[in-house]
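The structure appears below as structure tokens.
Heads up, one of the protein chains got dropped from this complex, but the rest are sitting where they should.
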Amino acid sequence: MPLPLRAPARGRGAAAPAWLAALPALIVIGLFSAYPVAVMVANSLGLGQPPADGGPTLEHYVRAFGSATVRDALVNSLLIAGGAVLFTLVVAVPVVLRQADDDRAGRGGAAADALLTLPIALPGIIIGFFAIVLTGRTGLLGLAWDGFSGLAYTFPGLLIAYVYFCLPRVLGPLRGAAATLDPALTESARTLGASRPRVFCTVTLPLLLPAAIEAGGTAFAVALGGYGTVATLSEGVRLLPLNVANELTTGYRLAASSTLAVVLAAMAVLALVLGRVLARLVRRAVAS
Amino acid sequence: MSRIATWSTCVFVAVPILATLVAATSVDFSQGPWGRGPTLDWFAYAWPPLAPVIGRSLAVATLVVVLNLLIGGPLAWWVARHPSPLTRITGYLVNVPLAVPGIALSVALVGTYPMLRPSGLLLVLGHLVFTLPFTLAALVPALADDELRTNESVARSLGADGARVLRTITVPACLVAVTQAVTMVFALSFGEFNISFFINPPATPTAPFALFDSYSTQRLELASAQSMIFIAFVAPVLTAIAWARRRAPRRTP
Partner (left out) sequence: MSTHATATGHPPAAARAGGLTVDGLTVHYGSTAAVEDLALDVAPAETVAVIGPSGCGKSTTLRAVAGLVPVSEGEVTLAGRDVTGLGPARRNIGLVPQNYAVFPHMNVAANIAYGLRARGAAADRREERVREMLELTRLTELAERRPDQLSGGQRQRVALARALAIQPDALLLDEPLAALDPQLRGGLRRELAAMLAATECATLIVTHDQREALALGSRIALLREGRLVQFDTPQRLWDDPADAFVADFLAGSVLLDAERDHGHVVALNGRWRIPVRDLAVRTTGHGTTRLLLRHDSLTVTDDSDESALVAEVTHSEFTGDAVHLTVRAGGQVLGVRVPPDARIGRSVSLAAVPGRATLLTPET
């Protein structure tokens, strides 16, 4: 590794401290990201503006978890996000392995590349609209088979829409992990007499698993908070983000809305942390 | 096997877009694809009201990109070049909008700064904090690269001052990363809906809100045409993302 050369001292005046460069960004983040989140948590605990809130209390949480609709929405949210992420992972693993092979061989696929990245720039509402166009009451697929009509407003329909939503968010990070897999590992395993399925199960999958879990955790967190898709399909299955919005749009109940938002955020953070921790554990378990 | 998976995934992604295009060019989609014949009329109806909204969204996205580079660039430089516990904490702090669901952050922002909402300032700042993590994710590894740092030192030893080093060495070396950051930020801001939900100025909505409104109030064909126009604006940006990734330097071990 080349030793970094020491930069010659600046000629004129004393150099400004380096953190000064970061200051504008830190101020913006502090004011418009960290502080509002703290206020949100405070609101949910009854620590908001005095006229509305009368001091520290957990009653908003008690009321939220006491409500059957909130509980249902919470369970639905977890099932949809979890199911979509699992399904996406199953689809994504062969795709990224293929892409890694193609990249190494220098083969094309720029079109497929752009196409598979596209959904990341599509807001959730458009993905919800796709579901309506294909499997709404007058959807295109409904013409082929009646069972597709209205599927968009059912649990499986929403699940498929969320798979579309998760796909680019899993493919991206997983592709990086697949690219670092040394092809000599699978080649060696093959020459040692292992069949392709065996190589996949004993070499490829164990090495890809930590990255898959981590990407899954991130995608789960994002899917959990995704509002656009379910907002477009709101006449169907109810998910928690809808309740967060409803508490504000139907009679400004900031504390109740904040409480649900905190619950949602806590689950997302939990998914992220769990993804990281689990990935590390698996990496260690797989390595021993 | 993996080829089949890749192809079916591509089909899975492409079919809804093509179906929306079919709906947008059908006179009456409820009578099947191109029911009562093909037409471009829906695009003609969709464009005039959508044009100012798209223009507004483009302006917001451009502003967010510029702000990202102006304040995210120096932040990335600080995080990459002065690693310390402080930069690690900053790393977590920057990623808060990724962990907290957009709708939750939207509630938080509107609860804290309601007075900034009508001007649209809150929207821009909301997009800014939401996109900053992506700028950092692209720029920090590029700026932390050992080879780049050696090259900068060599340039400085040859007598180039800080601004010259930045212009002739640092920026060219980070061009792919900057492209990646710019395109990603632009696409994310242009299509942002979650964080915008409560902070978007009600009188002057951005493109996703115009679409959302159409989805609940307009005919499917018109909404499809608007969706296709929206996709036509983000597709080139995505091609740029794919291109930037292809050009990303391959590390030689």
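Read from first to last, the chains carry the letters A and B; within each, the first residue is number 1.
Here is the rule we go by: contacts are C-beta pairs under 8 Å (C-beta built on N, C-alpha and C of every residue); 3 or more make two chains touch, one makes a residue touch a chain.
Given the structure is predicted, the values throughout are model-derived calculations rather than measurements.
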item: Contacts of the hidden chain among displayed chains; value: A
item: Selected from A:Leu134, A:Leu207 or A:Leu242 as touching the chain missing from the view; value: A:Leu207
item: Selected residue (touches chain absent from view) among A:Arg71, A:Arg137, A:Arg198 or A:Arg280; value: A:Arg198
item: Subunit A, residues in touch with the chain not shown (by the definition above); value: 182, 184-185, 187-196, 198, 202-203, 206-207, 286-288
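In this text, only the chains that are shown with their structure count from here on.
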item: Intercentroid distance (Cα basis), subunit B paired with subunit A, Å; value: 16
item: Residues on subunit B engaged by subunit A in the complex (per definition of touch); value: 1-3, 5-6, 9-10, 12-17, 19-20, 22-23, 29-30, 32-33, 70-72, 74-75, 77-79, 81-82, 86, 90, 93-94, 96-105, 107-113, 125-126, 128-129, 132, 146-147, 149-150, 152-154, 156-157, 162, 187-188, 190-194, 197-198, 208, 211-212, 215, 220, 223-224, 227, 230-231, 234-235, 237-239, 241-243, 245-246
item: For the subunit A and subunit B complex, residues of the former touching the latter; value: 1-2, 4-8, 10, 18-19, 21-22, 24-26, 28-30, 32-37, 39-40, 43, 48, 91-92, 94-95, 97-99, 101, 110, 112-134, 136, 138, 140, 143, 164, 167, 218, 221-222, 224-228, 231-232, 241, 244-245, 248, 254, 257-258, 261-262, 264-265, 268-269, 272
